[in-house]
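Each chain you see keeps its place in the complex, though not every chain is here.
Letters A and B name the chains as they come in the text, with residue numbers starting at 1 for each one.
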Amino acid sequence: MKPAPLALELPRTKGATRARTMRAVVKATAGPGAEIREVPVPTCLPCELLLRVLRAGVCGTDLHIFEWDRWSQGRIRPPVTLGHEFVGEVLERGEGVANFSAGDRVSCESHIICNTCLACRTGNGHVCENTRILGVDVNGGFAQYVTVPAANAWRAPSNISIEAAAVMEPLGNAVHTAFAGALSGCNIAVTGCGPIGLFAIGVARAAGAARVFASDVSAYRLELARRMKADAAVDVSKENFVERMRELTLGTGLDGVLEMSGNPQAMRDGLTALRNGGRLSLLGLPKEPFDLDWNRLVIFKGITLHGIIGRRMFDTWYQMDNLLTSGRLDVRPAITHVMPMEKFHEAILLLKNGTAGKVVLVPWGLDQGELP
Amino acid sequence: MKPAPLALELPRTKGATRARTMRAVVKATAGPGAEIREVPVPTCLPCELLLRVLRAGVCGTDLHIFEWDRWSQGRIRPPVTLGHEFVGEVLERGEGVANFSAGDRVSCESHIICNTCLACRTGNGHVCENTRILGVDVNGGFAQYVTVPAANAWRAPSNISIEAAAVMEPLGNAVHTAFAGALSGCNIAVTGCGPIGLFAIGVARAAGAARVFASDVSAYRLELARRMKADAAVDVSKENFVERMRELTLGTGLDGVLEMSGNPQAMRDGLTALRNGGRLSLLGLPKEPFDLDWNRLVIFKGITLHGIIGRRMFDTWYQMDNLLTSGRLDVRPAITHVMPMEKFHEAILLLKNGTAGKVVLVPWGLDQGELP
């Protein structure tokens, strides 16, 4: 049913007087770095929601934008407020929005899609040809307030922590990758234990894999993998991945690999360790092109490779919501740091040094302990 | 690689002298009943295995044959030894068998297929047009010894109980039904908590369903459903199934129904409780034809219905093996009785009265406690 248009003015939360400016982490110029600035609070347009940001996750992409890598140089048009992983509280809803109310807590899909291209019109909005991304192409959630299309909002599950709700966007990457092929009763390896890899371990387990193995070169990350209940966590700087997988699958080989590292050797090893007919789903972004022995690793083995981006809109969100609200999936061990958004530069350093799982930021004016 | 033919004579287990006759539960005549008889030990032909039966499960089909229902009258050609669920120890292997050795413990796929029809030649042997079934069309496992085609043998997992290994055939029915559609992250209901329904609860959970609900009219069976960790067990003699499912899924409706009861109302309720686009997989055999409001329950909702029989050969077995050996699936709560095969008639009575989950029989000459 088409919702009746609403009055634009909605009750404010908790009697707060709405400010006209706010603090935000802004990519201000076309070069390395980012700065904390006072910027205007955005205006809520028709079909949009204005959110008070409650928590926001930091992603490797934020690090790339910060460092101003080649991809960023081609894509980012400063100034732009960063942050594409966040949960917020609805303050206002734009004209035409009926399915959310002030006070609702929502996580956000970061891809704003065109709804008119072939991909969008066939249930594949995650590969929309005209995608704009929150915190990349338009202002994002490293701020006190953010506006998002109501179509991108997802009512946050009430029985999970606010930090877990903040990272549903990257968690959705893990769900999308894991769900791209068979999981139930399968032997699955996750190559690369950054935050999405860590999430993927939990997702694969919760979603019915018989065994989930993980690999990385960092002892720190492998310890997190174990906390996410990987059946084995293999340090590939010390052990032979292919041999270990063969042992762990009693000679059968893996049914599936979730490639989260972007590392060429991880992908080659993953393909080698797959059984004939297996699948490798590829989310990790390689730094540059790399070669493959296609005959031996793909063709003769009858392998299926999936390129994965974003989250299925909104199949992935339903699946994720079910796994979270049922308690099957607990992502907390992967969230290693919660810190004030003011310390954004410190968070970036943690990512750069690889001494963190997922880092969650708390905007100005909120205590870390304020929310359930 | 094609195995080299073997000498027919293999070492006997534990120095036992092989008897020429054995005890067995035989459907002796075309009428109600079955009797325990002394019959010849079968001869192991090429491509076959001779097994010492260690444990055998009793199935509703055995009850039907015992009671000589219409289906039995059309199918069974007495005399035949009953029993299509069992685990045994390899005593001899026929000419041409290389992948099993004396002493191996094997569970058995009960469908002996032709390997030449379209179904068989396209990976769908479970719907072979010329299927013969152990314990139905040819002598089965309610005996001290049985021969089976080596192609039907499945090496029993070493880390599960011998009783669990005995019931992999009906457990495979549950796996096949559950795996016929989406499971991971889904809300699934199992309608009917007989042994296969009970197994299906455990399978759906282990294989990644977010929530698994069960329904029945028997308090006894519903209690077993809870022990198999159903998220809710609904007594449909007292509660409205459709309303309960709507509540439990927060208004969304079920993603899938595993129909295990053969009860027309269970199927209609299952279809009603499904969300649009959901699936119902149908294993339970109705006693007779029944009608459906096709428009309202199937067409307008865009439902997919699967008729399920047997086990995918051998996809289902690999999936089941992984779930069992990884410890994700524990079927023990569904096995309520282990008793001597000599008490076959008592076991039949338990099934008839509905006062049992799965009943497992121990052949003559074996103690219940003899095996791990």
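Assume a residue touches a chain if its C-beta (ideal position, glycine included) is under 8 Å from a C-beta of that chain, and two chains touch if they have at least 3 such contacts.
Everything numeric here is computed off the predicted structure, so don't read it as measured data.
Because all chains derive from one sequence, the complete complex can be expressed as a copy number, which is 4 in this file against the 2 shown.
Criterion: only the chains that are shown with their structure count from here on.
Between chain A and chain B, the centres computed from C-alpha atoms are 42 Å apart.
Residue ranges on chain A touching chain B, taken from their complex, read 175, 179, 183-187, 206-211, 231, 318-320, 322-323, 325-326, 328.
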